[in-house]
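What follows is a single structure, and I will ask about it in a moment.
Left out: one protein chain. Kept in place: all the others.
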Amino acid sequence: MSSDELNGLYQQLILDHAKSPHGRVTLEHPTGSSHQLNPTCGDEITLSIQVDADTVAHVGWEGHGCTISQSSASLLSTLIEGREVDDTRLLLEEFRTAMRSRGAIELDEERFEDAIALNGVSRYVARVKCAMLAWVALEHALDGK
Amino acid sequence: MSSDELNGLYQQLILDHAKSPHGRVTLEHPTGSSHQLNPTCGDEITLSIQVDADTVAHVGWEGHGCTISQSSASLLSTLIEGREVDDTRLLLEEFRTAMRSRGAIELDEERFEDAIALNGVSRYVARVKCAMLAWVALEHALDGK
Amino acid sequence: MTSTTPTAHTLTPAEIETIRGDFPILGVEVNGHPLVYLDSGATSQKPVAVLDAERNFTVRRNSAVHRGAHTLAAEATEEFEDARETVARFVGADADEIVWTSNATEGLNLLAYALSNASFSPDFASLKLSVGDEIVVTEQEHHANLIPWQQLALRTGATLRFIPVDDDGRLRLDLLDEIVTERARVVAVTHVSNVLGTINPVADIVARAHQVGAIVVLDACQSAPHLPLDLHALDVDFAVFSGHKMLAPTGIGGFYGRRALLNALPPFLTGGSMITTVTMEAAQFLPAPQRFEAGTQRVAQSIALAAAADYLSAIGMDRVAAHGSHVSRRLLDGLATIDGIRVLGAQGERVGLASFDVAGIHAHDVGQFLDDRGIAVRVGHHCAQPLHRRLGLTATTRASGSIYTTDDEIDLFLQAVSDVRGFFGVTS
Partner (left out) sequence: MTSTTPTAHTLTPAEIETIRGDFPILGVEVNGHPLVYLDSGATSQKPVAVLDAERNFTVRRNSAVHRGAHTLAAEATEEFEDARETVARFVGADADEIVWTSNATEGLNLLAYALSNASFSPDFASLKLSVGDEIVVTEQEHHANLIPWQQLALRTGATLRFIPVDDDGRLRLDLLDEIVTERARVVAVTHVSNVLGTINPVADIVARAHQVGAIVVLDACQSAPHLPLDLHALDVDFAVFSGHKMLAPTGIGGFYGRRALLNALPPFLTGGSMITTVTMEAAQFLPAPQRFEAGTQRVAQSIALAAAADYLSAIGMDRVAAHGSHVSRRLLDGLATIDGIRVLGAQGERVGLASFDVAGIHAHDVGQFLDDRGIAVRVGHHCAQPLHRRLGLTATTRASGSIYTTDDEIDLFLQAVSDVRGFFGVTS
């Protein structure tokens, strides 16, 4: 009943992450935090990080939103915990570039692991904002904004 | 070179009245006066009347404008000087009706005499305002506005 | 005025087929499926007659109106003013009570700014708002009928109050007398909620507002396209509507003002074509409606809006309303049979629109699933965040129909909604 494209967007891994997300915790000693909102649908996320000696030691977020925004936040958490800040920024740029590419650029499997399940999103211009929500919050949290 | 319609609009009598207008005088004891303006072209008229015992005894106006507005003011002056106020109001309504009729209603020759030369104006929607300018001033002067 | 004549018949399937033939966009495919357009509440589609009216004007008569004296300009001015007459008649007003705007939002801002201009000029004392005065809206309002009033309150020091809704989204009329008091100067209310589709009891609100001397502003965005509208009979003081929601192009709308009030308002936008005398120091203004139409107007779009009004009138607004009722009933009946669906809004008179929540599934995901089958619905807060918050939701899915909506389309939509939860693996 549902098309290949739709199944490509909503891969099982994405549905699973949305249902049982990683990183939905409150950090005790965040070094940065950001609240982001999608004005069209009212979806919100507050994402906090704890940076210790140039490394993102911990990530925690809370919020509500669609399958894409929730699974993207969850996958982000699994990816960046323990990653160096500089590399986290690189990863963020790679993610943004792929998401904005309208399907032309895929996420690198070595770098993004399970998160390559989000590849399908970039063909859905209206949903890119959903996938980006947590990442934009991460960017601001890193900048201490 | 110029069409019958144009000659119908600009009859010799109209050109003559515009060149040597009647009633371009200043009244000593006006009982009513009105200033009117055409916002598109900036044409203006100030028309004054002196009403004695229910009769428009004197008319005087000054202003500047196109051939149609000047000749209409001039013809108005010749027509209403000495006319009863009630009949002047009737004449005004008849004039307005004809001008707004898009050529469907002609001015009554018995009533309007030389002013029937203005008949052509009513087919030129954009010029009706020019012909009406002095008459609207008359209306307000009669109302003491 | 606001109710459908009981004798009006809904549109027959054959009539709807004929109507659909007038809307070229209904033939497009989306994701390999014929488009099922159920987002008319956001913006309607446009019939060929409307597109042609606009184009015919442009290729035959386009020129500056109310400024030119040449033949083309005179003809264009005439068509433009005839359009005003047609649209005025369509909403139950006189031509000189209708001001052209870009959309309903601009109309509401026009009024809110004109009132604040009145508040800062001694010439308009009767319309002045200041500390102690109250502006009343409702909890149902679209942001367009809320934020301009918040801003007016900020500019003037007046207080903004609102009529709350109950758990079904119904206006709490039991609180009307308590909220609309002698301090109220403006009461702004929507005729039909764009989230709930329900028709508000405008008469009760008008009666109370006028009793305390407040002016009533009606947001007719969702009623003008779907119900016979008679602004004189409704006795409101101001009203707004958007052309793009009623078969006309984007970029055109109407602002209605009761003649005496409209002429008592100071201008909003200033510039050419709304003045008599201008010096470097000061300007004098024309009477309404020109006073509110600064600059070159949306001439082609006005003429297209008149064509849209004519198109709707030819069908008959009582029949348009009957069809809306039918669409609403089929949507509500169908959704009621699907597990995990919560439809917003009370039962009762509605236009053809339903917003709903699917338990456990975000509206964005519902919308995406429907879109995969070519079904276009709106997801989000529909520019009514306070109402959603009050009903305990952030985002909902909204299906909204128009005269071209068929039973088959509604059934495709209902089938898709009943498949959503299975796809996302949510069971109740």
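Order as written gives the chain letters A, B and C; numbering starts at 1 within each chain.
Definition applied: contacts are C-beta pairs under 8 Å (C-beta built on N, C-alpha and C of every residue); 3 or more make two chains touch, one makes a residue touch a chain.
What you see is a predicted model; the values in this text were computed from it and never measured.
Of the chains on view, those touched by the hidden chain across the whole complex are A, B, C. Interface note for the absent chain: among B:56, B:76, B:99 or B:130, the touching residue is B:130. Of C:132, C:272 or C:348, it is C:272 that touches the chain left out of the display.
Check C:83, C:383 or C:417 against the missing chain and you find that the one touching it is C:383.
One chain of the complex is left out; on subunit A, the residues touching it are 37, 39-41, 124-127. The set of subunit C residues touching the chain not shown comprises 24-25, 28, 30-31, 35, 37, 39, 42-43, 45-46, 51, 55, 58-64, 67-73, 102-106, 108-109, 113, 117, 120-121, 137, 139, 142-144, 146-148, 150-151, 154-155, 160, 162, 242, 244, 249-252, 268-273, 275, 277-283, 294-301, 364, 367-368, 370-371, 375-380, 383, 385-386, 389. Mapped onto subunit B, contacts with the missing chain fall at residues 1-3, 5-6, 9-10, 15, 19, 40-44, 64-68, 124, 127, 130.
As a convention for this text, only the chains that are shown with their structure count from here on.
Subunit C has its Cα centroid 38 Å from the Cα centroid of subunit A. Centre-to-centre, using mean CA coordinates, subunit A is 78 Å away from subunit B. Rounded to whole angstrom units, the spacing between the C-alpha centres of subunit B and subunit C is 46.
Residue positions of subunit C with contacts to 2 or more other chains are absent.
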